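In this view, the complex is presented without one of its protein chains, the others remaining in place.
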Amino acid sequence: MNWVGHYNYWVVIFLMMSGFYVVISRGNMIKKLLGLNIFSTSVFLLYISMGKIHGGTAPILTDNPNQVYSNPLPHVLILTAIVVGVATTAVGLALVVRIQERYGTIEEDEIRAKDDSL
Amino acid sequence: MEVFIDIALLTLLCITAMAVVHIRKLFCAIMLLGIFSLLSASMFVNMDAVDVAFTEAAVGTGISTILLLLGMSLTNTREKRPHYQPLFSLVVVSITGAVLVYGTMDLPAYGDPNASIHHHVAQRYIKQSPLEVGPPNMVTSVLASYRGYDTLGETAVILTAGMALVALLGMRRRKVLPMSSSSGCGDYHDMKDHLVLRIMAKIFIPLILLFALYVQFHGDYGPGGGFQAGVIFASGIILYALIFGLEAAMKVVGYPVLRVLAACGLLLYGGVGVACMALGGNFLDYNALAHDPLHGQHLGIFLIELGVGVTVFAIMVIMFYAFASRRGHTA
Amino acid sequence: MIIDALDIVTAICLALGCFLGISGGVGIYRLPDFYTRMHATSVTDSACAFLILFGLMLQSGFSLVTVKLGFILLFMVLSSPTAAHALAKTAVQFGIEPLLGREDKR
Partner (left out) sequence: MIHLPVALVVIPLLGAAVCVLFRRSFIAWTVALAAAWSGFAISILIAVYIMKIGTLSYSIGGWPPPWGIAYHIDYLNSFVLLIVSGIAAVVMPYARTSVNYEIEEDSQAYFYCLLLICLAGLLGITVTGDAFNMYVFLELSSLSSYALIGMGKRRRALTAAYQYLVMGTIGATFLLIGIGLLYNLTGTLNIHDLAHQLAVNNIIGSHNRTLLTAFAFIIVGLSLKLALFPLHLWLPNAYTYAPSVATIFLASTATKVAVYMLLRFCFTILSGGFIFKLTLGKILLIPALAAILIASMVAIFQYDIKRMLAYSSVAQIGYMILGISLATPLGLSAGILHLFNHALMKGLLFMVMGAVNYRIGAVYLNDFRGLGRTMPWTMAAFVVGGMSLMGIPLTAGFISKWYLVQAALEKGWWPVAALILIGSLLAVIYIWRVVETAYFNPAQEMEAESSGEAPLSLLLPMWLLVLANIYFGIDSSIPVELAGRAATLLLGGAS
């Protein structure tokens, strides 16, 4: 078991968890979206880490026939996932803006209080 | 050397993430998130994922940050309560993290060329794609041809987001609000007064649009493609809107035009797929588009990248308009 | 000989660029108010980017990469002072007062 070889994964897991922590521990809705962003960006890092080969280059054809290329498939998957991420952020933000207009706040506990008081 | 850069970047990423967790000023947190994205883009370059880095830089650092700032300016700039249920969250997070670390125990080491991930499907993409599909950039071949259907889904996701924003926030052309011209509170309408900015924008915007076109049509040979090009083109328009005001930008590219463009991009993509079926191939089987399979692939990839670019451009600008025109709106 | 000379010049450029970059960072951290911080970063930032890019251009020789670096350089030289100018002007409009000669607030 080569422990040193996994440091990259572990740091990425730490990043993921800090994003996840923001999502579940904060009441501010924009802050939660920031957390989601960190969470998903770190998952992207995990995927790309998997595709890396030591001594490889970017998967763009070169003249050298013996060139080692990194795995292009995770890159493609993550390109798609990035788009999904920004789309989710935008929709979430639209909801937050509407919530601010209708409730006058974006703190979850204040919103809950306003809902309960009705 | 690679490892050194790797560790340096990872350290910076950790510091930035912790700062985002702690800072309660949302403005700072959003800017730090932009830095986080930029750092992860550098990390992607270091891990040979140039296309991903390009997209992350354009989206995470560019569009996301702009949208978040706009959204924040419409709401609160400060988080009120720092902690919600810190202990419970910490426990959940630690368990999740521990499970993940446990899961990595049986993974091959980072960068191991013998890992099974590199030996099954990926080998065909690396060895055959220049012969079967054509573009030297393998990411483009996989994205547009082998997994072109995923990219269709991705384009639809973007369209969905745009339409969701329009449905939720509404899209109306408003007259200039009296407050926007008088108050000096960093409202972007004011930037018309900045002579230097205006001149610089006039120099830059054509260059940005030109660069977007380069990225669009050079995606076969280097990093880039429809998605990145769309985002860059949109950022040119957004810059215009920031400097010369929303009204002026809406006169240049109005919302109806964007709506039609967004729909047409997706229709173009789907249309290419349907055309392939009509010509006797499977859905998105570009080989059927021309007599020579390679030509067919080339044509197909060109067209669908164009479709992606157009839709992404239109939706990104629509998103910006949707938030920006919400300013001063009361429910 | 020429290559050696190029390497030396590159090294000097890069080192100087890095130094300027770091000093800008220290400046933004240590200086007291908005305008002095702006001053520290904007000036060093432009020079730092210029030096580093120039050093890299020397290394890349006469190729497409050099042209690309040249474009980046052009972009940086134009955009970075503009951004600094816009920031400063907005700050003035916003009514942020510079801390003039007040030693007590550090």
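Order as written gives the chain letters A, B and C; numbering starts at 1 within each chain.
Simple rule for what comes next: contacts are C-beta pairs under 8 Å (C-beta built on N, C-alpha and C of every residue); 3 or more make two chains touch, one makes a residue touch a chain.
All values reported here derive from a predicted model rather than from experimental measurement.
**Student:** Taking the whole complex into account, name the chains on display that the unshown chain touches.
**Tutor:** When the entire complex is considered, the left-out chain reaches A, B.
**Student:** Write down which of B:86, B:103 or B:206 is the residue touching the left-out chain.
**Tutor:** Of the candidates B:86, B:103 or B:206, B:103 is in touch with the missing chain.
**Student:** Which residue among B:20, B:45, B:58 or B:157 touches the omitted chain?
**Tutor:** Checking each option in B:20, B:45, B:58 or B:157, the one touching the absent chain turns out to be B:157.
**Student:** Of the residues B:15, B:28, B:117 or B:239, which one touches the chain left out of the display?
**Tutor:** Residue touching the absent chain, from the options given: B:117.
**Student:** Can you list where chain B touches the absent chain?
**Tutor:** That gives, for chain B, the contact residues 99-100, 102-108, 115-122, 124-125, 145-150, 152-154, 156-157, 159-161, 163-164, 166-168, 170, 259-260, 262-264, 266-267, 270-271, 273-274, 277, 281-288.
**Student:** Go through chain A and note every residue touching the omitted chain.
**Tutor:** With respect to the unshown chain, the touching residues of chain A are 20, 23, 29, 32, 36, 39-40, 43, 46-47, 50, 73-74, 77, 80-81, 84, 87-88, 91-92, 94-96, 98-99, 102-103, 111, 115.
Note that in this section only the chains that are shown with their structure count from here on.
**Student:** Report back the single chain whose CA centre is most distant from the CA centre of chain B.
**Tutor:** Checked the centroid distances; the maximum from chain B is C.
**Student:** If you average the CA atoms of chain A and of chain B, how many Å lie between those two points?
**Tutor:** So the centroids are 13 Å from each other.
**Student:** Using Cα averages as centroids, what's the distance between chain A and chain C in whole Å?
**Tutor:** Distance between chain centres, rounded to whole Å: 31 Å.
**Student:** Scan chain C for residues touching two or more other chains and write them down.
**Tutor:** Not one residue of chain C touches more than one other chain, so the list is empty.
**Student:** Please output the residues of chain C touching chain B within their complex, sorted ascending.
**Tutor:** Touching chain B from chain C are residues 75, 78-79, 82, 85-86, 89-90, 93-95.
**Student:** Looking at the complex, which residues from chain B come into contact with chain A?
**Tutor:** 2, 6-7, 10, 13-14, 17-18, 20-21, 26, 29-30, 33, 36-37, 40, 43-44, 47-52, 55-56, 59-60, 63-64, 67-68, 71-72, 74-76, 79-81, 83-86, 88-90, 92-94, 96-97, 100-101, 104-105, 107-113, 115, 117-118, 121-122, 125-126, 130, 136-139, 142-143, 147, 150-151, 153-154, 157-158, 160-161, 164-165, 168-169, 221-223, 227, 319, 322-323, 326, 329-331
**Student:** Please give the residue numbers of chain B that touch chain C in the complex, ascending.
**Tutor:** 184-186, 190-191, 194, 196-197, 200, 203-204, 207
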